[in-house]
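Structure, as structure tokens:
Every protein chain except one is present and positioned as in the full complex.
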Amino acid sequence: MSRRAAESAIEAVIRVSASLAIVGLVLIFVFIGKEALPVLLSQEVRQEAGLSRLFLPQSPEPSEPKEFAWQPISAIPKYSLLPLLTGTIKATVVALLFALPLALGAAVFSSEFAPSWLREIIKPSIELLAGIPSVVLGFFALMVMATYIQDLLGLDYRLNAINAGIALGLAVIPIVFTVAEDALTAVPQSYREGSIALGATPWQTAWRVVLPAAFPGIFAACVLGFGRAIGETMIVLMASGNAAVLSLSPTDPLRTLSATIAAELGEVVHGSPHYHVLFFIGTLLFLFTFATNLLGQAFVERLKQRLSGSRL
Amino acid sequence: MRPMRSITAGLLALAVPLNAAATITIKGSDTLVILNQKWAEAYRAKNPGVSIQVTGGGSGTGIAALINGSTDICAASRPMSRKEKLSLRDRFNTLGVEIPVARDGLAVYLNDSNPVKELTLRQVEQIYRGKIANWKDVGGEDAKIILYSRENNSGTYVYFKDNVLQGRDFSPMAQSLPGTAAVVNAVVKDKRGIGYGGAAYAKGIKFCPIKKTDGDAAYEPTLEHVKSGKYPISRDLYFYVRSKPSGDIKSFIGWVTGPEGQELVGQVGYFPIR
Partner (left out) sequence: MSRRWINRITFLFMGLTGLACATVILLVALILGHIAYHGVHHLSWEFLTTAPRAGMTEGGIFPAIFGTVFLVLLMTIAVVPLGVCTAVYLQEYAPAGSKLVHAVRLAIQNLAGVPAIVFGLFGLGFFIEFAGRSVDRLFYGGQLHFGQPAILWAALTMALLTLPTVVVATEEALRVVPRGHREAAYALGATRWQMVRYVLLPQATGGILTGTILAVSRGAGEVAPILFTGAAYYLPELPRRLNHQFMELGYHVYVMATQSPDVDATKPILYATVFVLLTLTFLLNFSAVVLRARIRRRLAEGR
């Protein structure tokens, strides 16, 4: 083989493997979407689990009032996604309420106030949290944290939205911290020096100069944290109680979209309506997280442009 | 690129299907999984040439695997439904073979400190449907009843739903836990909790005596009461195979239903079929 032919063969191989990332992403969407499609298209599946059944209320028995219920194994299977959506959003909101103040506060402290030796301790410690597998966080929330939270707040339910949300928050903190910290340290030192030179104190500098400059990055951190929270599975599967309740109370148990897939997919007969509904839920999760990621990246881009533009 | 070649060769060698030792796979009911594991360990000790793989996940999982062809034996804590049998017939042109391997008294769990002495079947049904929500309505303290249930892939869930709830839906407030142990664990930690599951699992909680109707006496799920049928919630646990067992599978199942296998049944807290 001539050297040039070998060169171009190698280049082709490298180009093909690079495009495999795109192929992988597309395949994920295609193969999950393909299994979800019968929910929209197949006559047989639609009869049991069409869109109206997924989103509108249904009577458990002809005599009883209509309700939103997730009861896939039943004489009349009920596939209302509303309790699951509510549960997912509830867990995510609690997680963000818990994680955002802590993670953003820690990021500001680490980038603005901490001396460099302290920063060398803070960053790896929080990154350590990112290294804890989610099944371990779930285990901790299930076996240890739940009891303390229940006793502390005097709650009826041991496994509830607060417990699941806090455990989920622990998984979100490192992501938000890392992205926000990167955004804050990316703000040029000259901004701070200028502000201090004009007589501002460090907190004024942080609050009025650095934070606004880094805002797109901080927003991106929140969005990416949201994306992580919405898709996380093992933590909520173990710590949330998994009751498909339509309730907004943070002290009730809940069931999320992701945990529903994890708990039920192992069981279903392949090709049954239940199977397709679970893939439909997977498609929803994929689209949600895809959208939040695009949004997060757009804001990171904007931060880069803003900071590099201002440097000129 | 020599390392690449040897890696590829190694992978191909690994990929060749296995013929040396016979492998039997059992998949299904979590209620049966401990017992299956015990059987697998003991049988293998006697027959080193046969390897038995045990996976749990629930009866539904096992039956689905039987229908998909990905397990030899399905362990189930409920009979196969008509729909499932039809799916099996569509794929393999057989209705499957059902072999009872043990008997289980399905216990209703209460926390040790719960003062409730007994419940009727009807009360248990009302509690799990959310119609009775306070312990004082069944003779207990004035406290909310916290319901613990199983994931809907478990045979225990389906059996309880069909036989205790008369086919009606569980209250949405019932928490679905992924295994019977999780239910036991939850009731251990929750004074107001109620759960259900195999009598084999119960440690650190009490079994609530159950009566069929108001007039009957209440019985606990003991060997005697389960055998005589006085305890109202009991069931058979099954193995399912696609066709009449032969070879290694036949001798394994024969051993399981024989005296040695049945002795182990008692050890994990279930009841022998004979």
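Going in written order, the chains are labelled A and B, and every chain counts its residues from 1.
Following the convention adopted for this analysis, a contact is a pair of C-beta atoms (placed from the backbone, for glycine too) under 8 Å apart; a residue touches a chain by one contact, two chains touch by 3 or more.
For clarity, every value in this text was computed on a predicted model and none was experimentally measured.
Undergrad: Could you tell me which of A:Ile28, A:Leu155 or A:Ile196 touches the chain that is not displayed?
TA: A:Ile28
Undergrad: Which one, B:Glu41, B:Glu141, B:Asp216 or B:Glu263, makes contact with the chain that was left out?
TA: B:Glu41
Undergrad: On subunit B, what residues meet the omitted chain?
TA: Contact residues on subunit B toward the absent chain are 7, 11, 14-18, 21, 30, 33-34, 37-38, 40-41, 44, 51-57, 68-70, 177-182, 184-185, 188, 200-201, 203-204, 268.
Undergrad: Considering the whole complex rather than only what is displayed, give the residues of subunit A touching the chain that is not shown.
TA: Counting over the whole complex, subunit A touches the hidden chain at residues 3, 6-7, 10-11, 13-15, 17-22, 24-25, 27-28, 31-32, 34-35, 101-106, 108-110, 112-114, 122, 124-129, 131-140, 142-144, 170, 173, 177, 201-204, 206-207, 224, 227-228, 230-234, 238, 258, 261-262, 265-266, 270, 278-279, 282, 285-286, 289-290, 292-294, 296-297.
One rule holds in what follows: only the chains that are shown with their structure count from here on.
Undergrad: For subunit A and subunit B, let me know how many angstrom lie between their CA-based centres, rounded off.
TA: About 34 Å, centre to centre.
Undergrad: Contact residues on subunit B for subunit A in the complex?
TA: Its residues touching subunit A are 57-58, 60-61, 63-64, 67-68, 84, 87, 144, 146, 151-153, 157-158, 161, 167-170, 172-178, 186, 189-190, 192.
Undergrad: Please name which positions on subunit A make contact with subunit B in the complex.
TA: Its residues touching subunit B are 60-61, 69-75, 78, 83, 147, 156-159, 237, 241-246, 252-253, 255, 263-264, 266-270.
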